[in-house]
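Here the structure is laid out as structure tokens; the discussion comes afterwards.
Every protein chain but one is kept in place in this view of the complex.
Chains: A, B and C, in written order; residue numbering restarts at 1 for each.
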Amino acid sequence: MANTFGEKWSFTSFGESHGAAVGGVLDGVPAGLHIDLAMIRTELDRRAGREPAEKRQGSQQGIGVSPRAIREEDEVEWLSGTLDGVTLGTPIAFLIRNKDARPEDYEWLKHSYRTGHADKVYEQKYGIRDWRGGGRASARETAARVVAGCIAKQELAAKGISIRASLIQVGAETDPAKFAETIAAYQREGDSIGGIVECRINGLPVGTGEPIFNKLQAELAFAIMSINACKGFEYGTGFEGVTRPGSEINHISGGIVGGIADGTEVVFRCVFKPTPTTPNALAKVQKDDVQYTKVGRHDACVAVRAVPVVEAMTALALVQFLY
Amino acid sequence: MANTFGEKWSFTSFGESHGAAVGGVLDGVPAGLHIDLAMIRTELDRRAGREPAEKRQGSQQGIGVSPRAIREEDEVEWLSGTLDGVTLGTPIAFLIRNKDARPEDYEWLKHSYRTGHADKVYEQKYGIRDWRGGGRASARETAARVVAGCIAKQELAAKGISIRASLIQVGAETDPAKFAETIAAYQREGDSIGGIVECRINGLPVGTGEPIFNKLQAELAFAIMSINACKGFEYGTGFEGVTRPGSEINHISGGIVGGIADGTEVVFRCVFKPTPTTPNALAKVQKDDVQYTKVGRHDACVAVRAVPVVEAMTALALVQFLY
Amino acid sequence: MANTFGEKWSFTSFGESHGAAVGGVLDGVPAGLHIDLAMIRTELDRRAGREPAEKRQGSQQGIGVSPRAIREEDEVEWLSGTLDGVTLGTPIAFLIRNKDARPEDYEWLKHSYRTGHADKVYEQKYGIRDWRGGGRASARETAARVVAGCIAKQELAAKGISIRASLIQVGAETDPAKFAETIAAYQREGDSIGGIVECRINGLPVGTGEPIFNKLQAELAFAIMSINACKGFEYGTGFEGVTRPGSEINHISGGIVGGIADGTEVVFRCVFKPTPTTPNALAKVQKDDVQYTKVGRHDACVAVRAVPVVEAMTALALVQFLY
Partner (left out) sequence: MANTFGEKWSFTSFGESHGAAVGGVLDGVPAGLHIDLAMIRTELDRRAGREPAEKRQGSQQGIGVSPRAIREEDEVEWLSGTLDGVTLGTPIAFLIRNKDARPEDYEWLKHSYRTGHADKVYEQKYGIRDWRGGGRASARETAARVVAGCIAKQELAAKGISIRASLIQVGAETDPAKFAETIAAYQREGDSIGGIVECRINGLPVGTGEPIFNKLQAELAFAIMSINACKGFEYGTGFEGVTRPGSEINHISGGIVGGIADGTEVVFRCVFKPTPTTPNALAKVQKDDVQYTKVGRHDACVAVRAVPVVEAMTALALVQFLY
């Protein structure tokens, strides 16, 4: 089941980027949970690089974010699983229509594969491909993850568990005050850059996780590495810990011992590669005699918008261990 | 199912470190595969830090490896699933007796938790704990993984897929010629040190992996992060790629695009923390009025013995995608 | 995952009877399958007890079938997974709006439990209940099963496997020519009656099924017993075979030996109980001082409409074994 995540809270995602809709079904949510719709809207805005609706004044901004994301408000249509805003214990199905879908922008992709994108491997794997903006490989799919993740976060919050992710590095820059500037510089040069997201989980009960194959860190890694463009996951002392002896670092658990939460803050980091689709990259493709006039809409630093997706996937991973 | 890995080749691991045996059941192996028992013996020796049986002459060596590992030859007892050395398509059950089990060495652990070990969290989670050498949390459990992984590797090899892991860094040292020396230095100081293992997969068919949640990198990360002491996983440009712009690195796929193998070599790395149980660490525990005279048997650099386990888990992860 | 059926073709069903929609997500369908939409419409008509659209002339009929079923045409809205009518290998999501939903018809049910219905147990289990016409327990949920089952049947047909179910008994009556009459008689008396459906599968490759827990008969029984009102499943000689000695019946396999298809026709039967909601039953409920003016819309013999659902669930069960 390649489009389903989790067994206790089972989330099935569907939808192509420029098809009718993206959406999902979230099964396993207990009855009686009041869903906070405003929080879901806020998180979808965050994922889209939009200012939250309540803060916007005329001009929209969102540094290094594709125009489509800014323009298109994601409206969630709820199909099942709730009655008067309260969950019924039955599957919660929802969809977000692709209002701003413009397949014609991608006509040129019918006969062309973009470097660093999944165009070619999809066609090799399936023999057919939805060429419209990456189809299912598009980051638009993560909107559905954010909706499901919000519901998971609400349940976790009710149990005293909080998840907070943030961007801690862009290129070589580690001062958050300078991230926007750094991204803008790469964007001006028709280039793109990667970033590191750190996530902190608090309130997790001691014992969360299963000690052999389903270690907490393994489940988190699985969830996070399933996000587009993510190239690495580490927790606690991570890769840098390799140079420091046991006597120095063995008290740093990163919140997990033997695959099980030890009651302290869980800290992990993940890295996102630069966007492959940049004006420069497209110029190169064009040299191979491919003619096109319009260019897909993309971000200069996907790590920015990955932050709420990291939180969503973390929530979906953790909620499996709640019961 | 916290002790089962995989759905198509489903591997269930069992056994406590100082109980009767460790072992496993491997289900889903097709009928008609000839099992190469010699290769399994070699890999178990490699995991145990023993010279392969055929190369040994009198003195055993294995730098930074615990005495138990060296002494105890792992004999696999096959219980089912084969007839005349050929698989029947039925579950393959096997066990390795804990011949050198000495629970009395661990009596002192009954009322004591070791720093950096899972002793305390196990007791918190289960209310009961097998104090005998870490019980199920012991790295001895990985012997069963190696056996199952060998069978998976044999099937992969028959399809032209090879897996090769190696230690590429110990502490700050990246020259393999100096690894033994580096480890020995930490060992002399009663300390321990981490290491980085790199793994290269060749021959993987284009399209291997599932593009949304079960991305090839997510499945590999899940498998590898389930190994004791592993603190991070990355592939392709990994964490270091964060400082390099898209124009420079977006042609480096690490063998995976959109969650799917692209037909080039897959390269990933993982980091192992230093062993928590060192003479120094034990001296500290002793200060808290715990009396003991014997010390458990442990390695100075677990990354050494993790190499065949990384290969085994990689094989078990990949074999799920074969059919 | 209580709302998901199958692992290779994974079908997730959602929707309350009188909520916005019922629908589903079917994941695992290979790319390149042309979906026959006309066949799906025909099967939905069959499930609803409607004459197929192309045969209707003015008056609708459907003996013993609820007025809602007849009135409401089920229009499938396709959300994802296809491009120009061909499957992409990505999840196929669809919904059927509840156009004729009339929650007000069921207002009286807010504070009342119907005999033989799941009203009370749902409330006991979940603490909350969608009182609108049975919510998720309504047979309307089977419309989604029929859509998914049709796609499975199309794939099976492409591989030469056919499924044909039919009603073979209504009450004590075994002559199909008299079924309509028999049902009408019970309906006139304000009563209801059960029926037996027989299903024949042809073209199943020898070896289909897994010999221990996932025997072909176990998977079929699981699929069929999940249909509302089904009280029993048998194959081959079934329950009646108990009186006949081995020498007489052991050559009758019912198409399955040792849990595996033997290449002959698979034959199974299942029994459906009478509808619990009948005018008589409601009259009894009313005596307990519950006031209502409208009555839910129900069938006199649910076995009639169960026939295409039996085929759908059979197809969904078999398709798991295809690859």
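Simple rule for what comes next: contacts are C-beta pairs under 8 Å (C-beta built on N, C-alpha and C of every residue); 3 or more make two chains touch, one makes a residue touch a chain.
Source: prediction; values computed, not measured.
*Asks:* One chain is left out of this view; which of B:S13, B:T142 or B:S226 touches it in the full complex?
*Replies:* Among B:S13, B:T142 or B:S226, only B:S13 touches the chain that is not shown.
*Asks:* Just name the one of C:A48, C:A137 or C:I201 that touches the chain not displayed here.
*Replies:* C:A137
*Asks:* Which chain B residues would touch the chain omitted from the figure, given the whole complex?
*Replies:* 1-4, 7, 10, 12-16, 19-23, 25, 27-28, 31-32, 77-81, 83, 86, 88-93, 95, 125-130, 135-136
*Asks:* On chain C, where is the contact patch with the chain that was removed from view?
*Replies:* Given the touch definition above, chain C has residues 2-5, 13, 115-118, 120-122, 124-125, 136-137, 141, 169, 171-172, 186, 191-196, 206-207, 210-215, 217-226, 228, 230-239, 241-247, 249-251, 253-254, 257-262, 271, 273-276, 278, 280-281 touching the missing chain.
The rule is simple: only the chains that are shown with their structure count from here on.
*Asks:* If you fit chain A onto chain C using only Cα atoms, how far does it have to rotate, to the nearest 5°?
*Replies:* Best-fit rotation on C-alpha atoms: 180 degrees.
*Asks:* I'd like to verify one number: the distance from the centre of chain B to the centre of chain C, where each centre is the average of its C-alpha atoms, in whole angstrom.
*Replies:* 48
*Asks:* State, to the nearest whole Å, the distance from the C-alpha centre of chain A to the C-alpha centre of chain C.
*Replies:* So the centroids are 38 Å from each other.
*Asks:* Centroid of chain A to centroid of chain B, CA atoms only: how many Å?
*Replies:* 30
*Asks:* So which bits of chain B are touching at least two other chains?
*Replies:* Counting only residues that touch two or more other chains, chain B contributes none.
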